Each structure stands twice: as structure tokens, then as C-alpha cells.
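Every protein chain of the complex appears in place save one, which is left out.
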Amino acid sequence: MLPPGFAQRMRGLVGTDGVVDRPESLLVYECDGYTLERAAPEAVVLPRTPAEVAQVIRALWKDGVPFVPRGAGTGLSGGTLPVEAPVMVCTSRLQKIESIDIANRRVVAQAGVVNLWVSRAVKDAGLHFAPDPSSQNACTIGGNVAENSGGPHTLKYGVTTNHVLGLELVLPTGEVVQLGGPVEDRPGYDLTGLVVGSEGTLGLVTRATLRLTRVPESYRTFLAVFDSVADASEAVSGIIASGIIPAALEMMDGLILRAVEDAFHAGLPVDAGAVLLIELDGPEAGLPSQSEEVRELCKAQGAVEVRTARDDAERTLLWKARKRAFGAVGRLAPNYCTQDGVVPRTQVPEILRRISATAEKHSLRIGNVFHAGDGNIHPIILFDERNAGEVERVLAAGTEILEACVALGGSVTGEHGIGVEKIAQMPLLFSPEDLHAMATLRSVFDPQRRANPHKLLPDSKVCVEARAPRRQAAM
Amino acid sequence: MADSDVRFVEIEKLLSCVHCGLCLPSCPTYLELGTEADSPRGRILLMRALEEGRLRPTPEVTRHLDSCLGCRACETACPSGVPYGSLIEAARPFVEEHRPPVARFLRWLLDSVLTQPTVRNVATAPLRLLAGKPWTARFARATSLSLLGYAAALPEWRGVTPLPPVIEPDRELRGTAVLLTGCVAHSSFPQTTVSIARLLARAGVRVLIPPDQGCCGALSLHLGNDTRSRDLALRLSRHVSEDEADWYVTTAAGCGAHLREYGTLLPNDSGAANIGAKARDPLDLLAELGLPAPQRPLKAKIAMHDPCHLLHGQGVKNAPRELLRQIPGAELVELAEAEICCGSAGTYNLTEPGTAGRLLTRKLADIRASGADIIAAANPGCLLQIRSGAILQNMPVQIAHPIDLLARAHGLGD
Partner (left out) sequence: MSQSLRTSPFEEAVGAEYVAEATAGDAIDGVAPRWVVEPGSVKEVVEVLKVAHQRDLTVIGRGLGRHLTLGNPPRRADVIVSLGRMNRVLAYEPADMTVRVQAGCSLVALGSALHENDQWLPLDPPRAPRTTIGGVLATNLAGPLRASQGTARDLLIGIRTVGPDGTVVSGGGKVVKNVAGYDLPKAHVGALGTLGIIVDATFKVRPRPQHEGALEISCSDGAYAAGLALELRDTCEPFWLQIANDGAPPKPWRVIVGAGGRHEEVVAAVESYRATAEARGALSRTVPNAAEVRRDLADASAQLAHVVLKAATLATRVGAWLDVLETAAVRVGATPRFHADLVCGVIRMSIDSGSAENLGELVAELRPRFEDEGGSLIVERATSTQKEGLSEVGGVWGDPGPGLSLMRGLKEAFDPAGRLAPGRYVGGL
């Protein structure tokens, strides 16, 4: 329960239209991109400036009210699900790109700025913000920082943390701290690096200083068609072993191919077992010989066909098909659950084998579209939440797949984060001492667990339970 | 599924949304307000709760559905192919029933005035006196009255030039088009109708212009009056459906997008199906057929604003740009957020003036940043909205229908 007069006090800070507290309008905040569990907050506060965020959080601190931060709500691990945190602080109105320094390749963007807006703003200078999650049309910089987002091009360019130089963090007390900044090598612990990927549990990030990267001079984008995912996986290993680092190396299996082709008519081979979307980039001079090598390597691993995107339009279409693959799957079933696991690159064929065994065991359809070059798999489990028992089977299958990833030396998440979804799997990856160290780190920033409580780290209450009873799963 | 189980739309259609959120920044109201309930994903969730009976259409719920411009930009952004436009249109009549009587009456009145020629002409007569006069613009600026801004944005009233029922092509016949003059469009911008008829003829099109056409029904549907909308559509299709027509064209993108839905709107009417299948944006058609090179130069920087119902409703983006680029001296410059709604959206600027105003301010800022001399917008609603804003802010920018720009370049305008 919120303290009396709460909404009115908040309206005093953020304006009358900056607080949502009617149940009908709160309903829409019951989940983000992860829809298996739902809970609506008691109030949503929408500050307009970083300074207002600090005022709001200071007020929450005084009232003793925990909060959940939320950007665009495109997260896939339930990071914005309110769990014992009645107030949601939403950064969607912090839309300003505050400064652009082309010569030094720096941008300062507020948390609610959409990932793609940054690249769009510096396009004419031949620069871009390298992390490009599939949701980059919608996801925000604040969300990218919270989740340490990746994307197809991280194989060569790294993830969000490699491109964030500084942050403005509002601590749960409302105190504002500037960490890092446009100049590199500030002495002291890498607090910026610790906050990136902390899923909003260390405070709320309001501004980020980002490093910009030059747009490559040239691209070569290939679509290599294979009869089976096994052949495609071998080709991935072959390319990596040759010493070529493609800008992206993505795989889609047959099921996904058909859904994507249905949606985008990109001319994908719907009868193929798997395709690889391979992109090389860099100075033009190096591309012809690398392209030839990649084509040969694919052919050697049994590629039926290797197509080259002829122009920018074709390249864009291929990428659109890939990046929107998740959504296209919506055409196959009313619900889907995207898993996110990582295995060492060499274990990709093995994990795919285990995924298909899991699908069979639970009578589920599972498609695969993923970052093969990183070993970052994204099995998509199709289901209909209205069918009795199907949600449970989906959850069981997801857990099995993640356990397999860990058994093969990998991780339970490569880019979606732990959120609420994977708390139960954390002990598979980390010892009690490791988890204790993480809890210690958290206590430095947020000793009272006011910022996004019950996320990322298993607390004593949920450590062993697969599902916390207070979290209501959508059935 | 039995019809009786459905409140206003089949639940399957609503379930095709997988809640990914990729539509959010494409939605003008979400961009401005930042509230999930004013986003496509949020509204779909509300509609689902309404359909499932978990929610009642309280004023709060209705407010969020009303805030939707119906621009369908979210459909372009949606990877799952959610038919958002048809969902919101199905929901509008449902919430209309639950509105307080006074609000319902006012909306009914607006609908009646706009869609009945005689009533409209009487009601808008005072506007004609004010239309396009320089002193109207000054007065509008002095008073900051948006209604005066709209009056000043209208072309000076010189009466409606009657068009002959048939215009023969200037060159070898390429096909036959029925020109739907549109109700508000034709009475506000009669010259544009003349321009397109002449341009089509120049491109080898035989143009048929049936008299006394009436309204296509788009505005009624937007105001949640689906019965009236269907009646109007039926009337129009009976009146204008021609076997010999290859295309049905209109200068109003809003009407054009609506015509394409005729087949689904009136599933049992062959005339409507005929119109739905052959509806075509005239600029898109001109770009396909090709025009001789325009002779008259236009030394100006032109930026395109993409009307929602042209870009998202009909998928037309490049055609007007290609045509304008052919004008000697014209330089096309980029307009940031060209695809974001200007706030006009049918009657939205009348029913939701607050949000419409914010979107207009945003659009004007983008226009200022573009450095364009002329903004080309292929929809009368957008023309009025943007032009009124430019007048109120005293911006030295011209807002024109690309058809009029083209007609002038081809020596066909006035």
C-alpha cells in the first residue's frame, strides 16, 4: 500500500499527467516483453528530466517505498515486473540526446532515448552506436545499460559495456552520482562497468555517455543455405577457425525461416534446414578475399547455395527479416517464449541437438534463431497459454535447455538478463560465495534493496523455489 | 466462434500481439506522452481486457482509445502482422455506446456536419469568408485561436469549379480511373481535384467524375459510427462503381486508405469489393504510368511529410518523392520524423486538441530544422493542420499538396 497522499505529492514533482494510478491504466504495465508472469504496479511515475528522477527517488526513499525502473518495456526476462515494489519509475519521457561530440565520437543521451535514435542522430557524420539489439527500434539506452544488451553485431564490436564511458546514476537515496565520463581512464574502480548490466538493482541510470563507432566503409552480406543446422554449425566453426571475424554470424532454422519469409517476403529458402546470415565489414580492400574465403568455407561445409546481397536494399531486407524474426513468430502461435542461453561456440551443434530432444519430449514446437558466432542461442518455444498445462511444459522445457547450456560450459543468459525469469538458475552458474559477493556489491549501492528488489539475485526466499508464489504466472 | 461470444472483435486477432513493444516509438501519442496505455501495445492490452470482460469501458479506458490517431504507423513497425487498424476501428463503436450522452451527441453532430454536403456547406459558410485571407492569419496570430488558424490555412474561397463527368486523356489511353472527389477534400481544396484530373489525363488516363458522390465513410468510422459509415460506403459504391474502371483514386490519403478496406467492410457487396480491389493512390499511379518531363522550374527545397494514411495505410512512400524530384530546380531535403503524424488524423485535431497540438508543435520543429521552403503533404487534413500551425507561428514555409506542385510544374495548374 502506498502512503496517503502519495500520488498527489508525486504530481507535484512531475506534473499532473506524470502519474498513472487508475487501475485501468496500470493494467498495461503488468508485464514487459516477458509475458509469462504478470503483476501491475500501484502507481507509475513518469519524470520529464533527470533532475525530476532524482526528486522522485528521494521522495520514495523518504516514504520507504521500493521501486521498479522501466524504459520501453521491451525486456525479455521480466526485469520490470513489480515484485514487492509498488511504484514504477518510467524513463520514457527522458528522450533528449543532450550532446553530440563528433570529433571525439561521444554522445550523451538520456535514459529514455531509443537506441536507434542515437545512430540516426550521428549518421551524417558516418558514425553509429554499435550495440544493435533486435529491438533497437524501440529499446532505450537506459534499458541497454541495465541489461548490457548485445545484438547481432557484438561478435566483432562487443556489447553495451564496451561502448559506455560514463553514467549518471540516481542512488536509491535520491543522491545523484556521476560515474566516468567522456574522457577515458578516470582513476578508481570501474563503477561504470559494474552498473552496466546490473538490471536496475543498483539505482536508476538517467544519462549515459556513449562511445560512437565509425560506420564501416563497406559490407558484404551473405545468405548461406544448408540442409541441416549441423552443417550450418560446422560452417560457423570453419569461418571462425579461418581467422575471419565476421561482423555478424546469425543462424535461422527451418521453422523460423518459414515464419520470417511469410512476414517479410525476403526471398528466403523456405525448404532449407538452416541458413546463416553472414556479414563482413570493414575497409573495402580486405573484403573481396574474405568474401571468397567465406563462400568457399560454406560450400566446403555443404552449403547448398551462398547468396550475396546485391545492394543496400537487399542487405536491409535480410537484416529486417533477421531482427524481426521474434515478432514474425507471432504468426505461428498466439504465444511464444524466447530463451536466451550461451554455450561455447564449439558446442552449438550439441545444444541444438539437445533442444530438439527437449521439444520432442514436451511435445512443443521450438524454433532457433540466434547469434551463432557467439554461441548465443535463442530457442523460441511456441505455445498457446489457453491450453491447459502448456505454460508449465514451456517453463520445464526452458529450464532444461538452460541447464544443458550450463552443463556444456555456458551461461543461462547472453543478453536478456536474469530478471525474475532466471533467478532460479543463478545457483547453477555461481557458488554461494560468488552470489554472496554479488549481494555484497549490491549492498554498497542499495543496502535496503529499494531499487528493483527481487531481481537478478536469488534472495533467501526464492533461492530454491522455481517459482515464487507471490508472482502470479499467466495461465 | 459464435458471434454472440464476441463483444467487438475476435480474441484471436488481439492475441496476435506478442507484447514485444517494437511498435512503441512509431506511435506518435506514445512518443509525446510516454505512457504505455497511449501506445499500440497498451491499447491492444486494453482492448483485450475489454473483449474478455476484465475491464469496463470507463472514461479512463475510452480516453486512451480516443487518443489513438488511427495513423497505423504501428502496423508498419509490427513484426507480427497485428491488424491494429481494424482492431481499433472495431473497438471505437463499442466504446461509443458507453460514452456519456452529451459526448455522444457532440460526436454525432460533428459526424453529421462533416459528412452531409448540405449541412456542411451551411455550417462552414462563415469559414469561407475568412478562408485564406491575410487578415485572418494576422487575426489568428493575435488571438492564438487554432480555429482561426485553420480558416486562414484554407485556400481563398473562389467557389468549386465544376468538373465534367468525363475527361479524355491527352495521349494514348493507358486506362480508366474513377476520381472520387472526397467531401471535405473537395470543398476545401477544390483546385487539387482539378489538378489531379488534369495530371491523370496527361498521363494517358481517362478520368470519370461521377457527380453527387457523397462521403466515403472514413470520418464516421473514425468517430465510432460504424452503421453510418457502412451506409455511406454502400451509397458511394452503388453510385460510383463502374465495370470499366481500372482504378479508383482520391486526393485524400485518408479516404484512399479507407477505400481499400471496402471489401472487408461490405463483404456482400460486389461494387464495394470492386472499389476495394482497385483503389489506388493517384501519385503512386502517376509514378507508375510516367509523366512527360515537367517544364516549369521550381527553385525550392522541398521536404515530404508522409501522411499516415498514405505511408502506413497504403504503403506509398517513394512515388511522390520520385515525381517531385523530376521538377527542374526542385531539391528534395530530408524531414526528420517525416513518418510521424502531424496530429490532424481525420477529426482528431477537433476531438483531441491537446495531443494534436503537441504533435503539431513537434512537426513544426522538425520542419524548421529541415530548412525546407516547401513541405509537400498528400492529404488535405495534414495540409490544413501543418499550414495552420505555420501560420500561427508565422513560419515562412509553404505547405502544398504534391499534386498541386506537380500540376504547376506541368503547366496544368493556375
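A few remarks follow.
In order of appearance the chains are A and B, and numbering begins at 1 in each one.
In the analysis below, a contact is a pair of C-beta atoms (placed from the backbone, for glycine too) under 8 Å apart; a residue touches a chain by one contact, two chains touch by 3 or more.
Not measured: the values here are computed from a predicted model.
Remark: the absent chain touches shown chains A in the intact complex. When the whole complex is considered, the residue among A:Q8, A:T316, A:N387 or A:S443 that touches the unshown chain is A:S443. Only one of the listed residues, A:R93, A:R220, A:K323 or A:R345, touches the absent chain: A:R345.
Screening A:V65, A:V83 or A:L456 for touch with the missing chain picks out A:L456. Set against the missing chain, the residues A:P86, A:G273 or A:G286 yield one that touches it, A:G286.
Screening A:G158, A:G273 or A:G302 for touch with the missing chain picks out A:G158.
One chain is missing from the display, and on subunit A it is touched by residues 101, 103-104, 106, 147-148, 150, 154, 158-159, 161-162, 177-179, 181-191, 193-194, 196-198, 214, 217, 237, 240-241, 243-245, 282-286, 289-290, 342-346, 371, 374-376, 409-418, 422, 426, 429-431, 433-438, 440-445, 456-457.
Simple rule for what comes next: only the chains that are shown with their structure count from here on.
Between the CA-based centres of subunit A and subunit B the separation comes to 37 Å, rounded to the whole angstrom. Against subunit A, the residues of subunit B that register as touching in their complex are 12, 15-26, 30-31, 33-37, 39, 41-42, 45-46, 49, 55, 58, 60-61, 64, 77-82.
Remark: subunit A residues 17, 20, 22, 24-25, 27-33, 35, 44, 46, 72-74, 90, 92-93, 95, 112, 114, 117, 135, 137-139, 263, 324-331, 334-336 touch subunit B in the complex.
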